[in-house]
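One protein chain omitted, others in place.
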Amino acid sequence: MSLQIIQDNIDIEPTNQKIVYDTKDLNLWYGEEQALKNINFPIYENEVTAIIGPSGCGKSTYIKTLNRMVELVPIVRISGEILYRGKNIFDKAYKEEELRTKVGMVFQKPNPFPKSIYDNIAYGPRIHGIRNKKILDEIVEKSLRGAAIWDEVKDRLHENAYGLSGGQQQRICIARCLAIEPDVILMDEPTSALDPISTLKIEELVQELKQNFSIIIVTHNMQQAARISDRTAFFLSGEIIEYAKTDKMFSNPSDKRTEDYITGRFG
Amino acid sequence: MKYVNAAQVQKKLNTRLSINKLAKSLFLISILFSLVVLVILFYRVISQSLGWIDLQFITSKLSTVAENAGIMGAILGTLWLMVVVAPITLILGVGTAIYLEEYAKKGRLQRFIQTNISNLAGVPSIVFGILGLTVFVRGFELGNIVLAGGLTMSLLVLPIVVVASQEAIRAVPGYLREASYGMGATKWQTIKNVVLPASLPGILTGAILALSRAIGETAPLVVLGIPALLIPLPDSIFDKFTVLPMQIYYWTLDSALVAEYANLAAATIVVLLLILFLMNSIAIIIRNKFQRRF
Partner (left out) sequence: MAIRTTLDKDLERLKELLIEMVNLSKTAVEKSVQSLAHQNIMMAQEIIEEDQKINELEEKINNLIIQLIAQQQPVASDLRAIIAGLKISNDVERIGDLAVNIAKSVLHIGESPLIKPIVDLPKMADMSIDMLTKVIQAYIDSDIDLAIQTAKYDDNVDELYGKIINELFELMPTKPESLNQITQLAFICRNLERVADHTTNMSEHIIYMVKGKNVDLNA
């Protein structure tokens, strides 16, 4: 389905790509403080969409709204709509538990459960009622392969996940996410706690994953956003300032604020 | 100009080092003091019990003849008491902790409940005795059976389990819960699969400490009217019973009449101490074995 523009610097050429998330007039408050102001933009299928911006700009808040994890904070208030493949995620009838099986999340600090690697990956499927051991075995292998870590752990599936290095733990978390066979993967600064080599391995993984999933990644590392994303959104003080294809954003951004941020003149 | 120069450091160095040594000595003295008191206590008890602890002592029933008296009844009674206290405190205590930590909305009501539970821990144990007497022994017309004693002691040690469980649950890092919710788990699934397994060591430690306290308390049971006289050995929770502390109490009281009762009391104290020591060791082992660095 094609989409005609726009608002200011939300730059969308008409395209035939499917929209995965369409955010409309989203506003969010933590108590009295407004954290997100009038967010409007589409996110496309099978792309890596990066969200960048200085600390406190609302990018983490935004991504946590996409799978309604932000509502774990009691004083949160939301207005507006977010359509996930056409359905408003804030609809009373649409349960968060259901949404989260389609939209998985990887967090900043690798957070595997204090269980075996196998149990970590099987957690998701088991939660949703899959008990058959053969099926679970299959899901575990497929997910670990999908996260490019099968070969490293296939001989120690029943060891505790905490015995792995930080980079490996994060890939376990990605595998755990893949095990529920989602459609979209949200990543909230997934490599900021990792060393450079692990970071690059995960960036490589993200490029592979985008063939089958839509990935939305929040990062404060601009070079990372430039390296791996197809489109980038620039947030500032709770607003979305610019949204464009990454090559344009980083070679010739439209808004001066974007220019100043990505050249490092402020932020 | 440099302020923290060599001269300045030299000026104060010796004084500071001396005060450092003094502090260390003071703390050493305080622990020595505690140890000395402990050693004296142990010495007195052990010396009085020498020769009186043997298999016959542990396995025999009571007798007015000091040489033949044994504490089997008291041991069995203590065990039956644990049979009642353990499940009740675990279920009620952990349930309360889960509600307070995971479900209750943080606000005035929750703080009110929290304060009251913490205060319960400070209520004199004898008050629980009066409560138990009124409600369980007389109100429910149970009489002074194991069940009544167990229920009373459960109420006494419940705050310990609740607080320990709350601490353990609170210590489970938020990001583990987030990971679970992120995959579409419900709140109960998250509690059952992530929070409880992670907080189990803390909960168990709290439970064992509570049990240790329960089998060592005497005052409430005195009020309930638990005897220490010859009674048939308890077979179920509906039987009359006695416990080790009661035994110690009565033998000590009567040692004015029969001198050997003092030795029996001492022997019982040693057995009780051994049991408590064992239980606390188990608590420590469990805690260490399951310690996960998050």
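Just so it is clear, A and B label the chains in written order, and each chain counts residues from 1 on its own.
In this section, a contact is a pair of C-beta atoms (placed from the backbone, for glycine too) under 8 Å apart; a residue touches a chain by one contact, two chains touch by 3 or more.
Bear in mind the structure is a predicted one, so any value in this text is a computation, not a measurement.
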Contact set of the excluded chain (shown chains only): A
Of A:206, A:226 or A:241, the residue in touch with the unshown chain: A:226
Footprint left on chain A by the chain that the document does not show: 222-223, 226, 250-253, 259, 262-266
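As a working rule, only the chains that are shown with their structure count from here on.
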Computed distance of Cα centres, chain B from chain A, in Å: 48
Residues of chain A touching chain B in the complex: 67, 69, 72, 74, 96-101, 104-105, 107, 109, 111-115, 123-124, 127-128, 162, 173, 176-177, 180
List of chain B residues in touch with chain A within their complex: 105-106, 173, 175-176, 178-186, 189, 193-194, 197-198, 292-294
